[in-house]
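Every protein chain of the complex appears in place save one, which is left out.
To keep things simple, chains are lettered A and B as they appear, and every chain counts its residues starting from 1.
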Amino acid sequence: MSIVFLILSILSMAAAIAVKVMFVPASDGIDISGAHVFFTIKMPIQDLPITEAQVNSWCVILAVLFLCLFLTTGLKTRNISIRQMVAEWIVEKVTGLVRTNMGEYFEGFAPFIAAILGLSGFSSLSSLLGLFPPTSDINIIAGWAILVFFLITYYKMKAGPWIYLKSFGQPQPLLAPLNIISEVATPISMAFRHYGNVLSGSIISVLIAVGLTKLSNSLFSFLPGALADFPYLRIGIPAVLSIYFDLFSGCLQAFIFAILTMLYVAGGFPAEEYAARKKRRQERAAAKAARSQTAGKHADN
Amino acid sequence: MQDLDIISVNIWHIVISLANLVILFLILKKLLFKPVKKIVDKRQKEIESEYKKAEKTQAEADAIKAEWEGKMATAEAEADKIISDAVERADSRNEVMLYESREKADQIIRKAKADIERERKDARETIKKEIVDVSQTLSEQIIGREINMDDHRDLIDKAIDKIGEEQ
Partner (left out) sequence: MLELAIGIILGGCALGAGCAMIAGIGPGIGEGHAVAKACEAIGRQPECKGDVTSTMLMGCAVAETTGLYALVIAILLIFVAPGRFVDLLMTTIGG
C-alpha cells in the first residue's frame, strides 16, 4: 500500500520531466534565460503566464504530498518500520530546531518551517533531474518572502497596532523612514539572497558548459566529421560543479531561508508587551465577569 | 511560446507561489506532523501505562517476596530450633550414657580390685598358715620336743610380718 505512494511521488517528478521533454524546445544548455512559458491566461492586472517554474513547483508539492502519505501510512506504536523512524526523525528534528530558535510559544511554526525547507530544498534539488529549478525564478521566492513578511508584521502587531507603529520611531523619531526601509528590505533581501544563489549557480554552470564546449571543439578538431563537434569535456566535469551548486548550495540556502524566517518572526515578536497585554485583557475580562455577576445578584434581589 | 526574461516580476506568480507555500504547510501539518505527533503521544501513553503496570506487578512481587522471606525466616528458625533441640538431647543422652558407662567401668574395676585384694589376703593368710605349720614341724623335729604353741606363736608371727614387710 505504502509503496504506491512512493511510486506516485516519483511519478510526479517524472511528470515534470515529461512536460519538459514534450513542450520545452531542446536547447544545448548554453543559453541564459528565464522559465519557458507554456501558455498565458488573461487576468485583470497582469496576464498570468503558466511557466516551467510554476509547473515544477506544483510537481514538487505533489511529490512532497505523496512522500508524506508514504511516510505516514501504517503508523504503529511498537516494532516501528524504517519509514516511521524517518517520519518521526523529521518531525522531531524540525520541532527541536523551531524550539531552540523561536521558543516554546512558536512551536506551531514547525510545519511551516518544514514546508519552507521541503519546498525550497526539493525545488533546488530538482535541477539535478535536469528540470528548471523553481527557486531560480524570482516570483516564487518573492511569494515566500512576502508570506514571511506578513507573518513578521502579524506577530509584531500581536501586542497591539499602537506598539507596532511606535516601534518605527524607536531610537529616534527622525529615523522612522530608515526603519520603514529596513522593514521593507527584509523580504527583498531574503528573496534576492536565495534567488541570487541559485541563479549564480546556474549561470556559472552555463558559463562552464560554454567554455568546455569551446575547449573540446578546439582540442578534438582533428577527429573526422561529426565526431569533432561532440563536446567530450562536458561529460562528467559539470557534475562535480553541480554537487556544489545544486546539492550543497540548494540545501544550504533552504536552511538559511528557514533560519532567517525563524529569527525574524521570533525577533520581531514583542514577548513582554504581549504578555502584559494578555494579562491586562484577562484582568479586564475577570472584572467584567465579576461585575456581571454582581449585577445578576442585584437583579435577583 | 518564448521564454520569460531572466528577471520578470509577475504579481500572479507571486500570489500563486505564496498560496503554494501555504498549501504545502497545510499538507505537512495534516499529513505529517499530526499523525506523527498523535502516534508519539499514543506511544507515550502506552509506555506510561506499561510503566504503571510494571510498577504494580513489581509491588505485588515485592509483597509476595517479603511474605515468602518471612515464612522462610520462621521456617529456618524452626529448623534451627529442632536441630539444636535434637543436638541438645543427643548431647545429654550421650553424657548420661558416658557417665553410666564410666560408672559401670569404675564399678567393674573396683570389684576387680577388691577381688584381687581379697585373693591376695587369702593367699597371704594361707601362706602364713603354711609357713607357721612348716616352721612348727621343722622346729619340733629339730628341737625334738613339742614346743608350746602359745609361747612361740607371737615370735613366729613377728618373723612372718618381717618377711611380709621385706617382700
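Before moving on, here are some points about what is shown:
Heads up, the rule we're going with is that a residue touches a chain if its C-beta (ideal position, glycine included) is under 8 Å from a C-beta of that chain, and two chains touch if they have at least 3 such contacts.
As the structure is a prediction and not an experimental result, all values here were calculated from the model.
When the whole complex is considered, the residue among A:Leu151, A:Ile259 or A:Ala276 that touches the unshown chain is A:Ile259.
Shown as candidates are A:Leu69, A:Val148, A:Leu199 or A:Met262; the residue that touches the absent chain is A:Leu199. The chain not shown here touches chain B at positions 5-7.
Within the entire complex, the positions of chain A that touch the omitted partner chain are 32-33, 189, 192-193, 195-197, 199-200, 203, 252-253, 255-256, 259-260.
What we mean here is this: only the chains that are shown with their structure count from here on.
Partner chain B is touched in their complex by these residues of chain A: 32-40, 43, 45-46, 48-49, 51, 53-54, 57-58, 61, 64-65, 68-69, 71-72, 75-78, 84, 87-88, 90-91, 110-112, 114-116, 118-119, 134, 137-144, 146-147, 199. Here chain B touches chain A in the complex through residues 1-25, 27-29, 31-33, 35-40, 42-43, 46, going by the rule given at the top.
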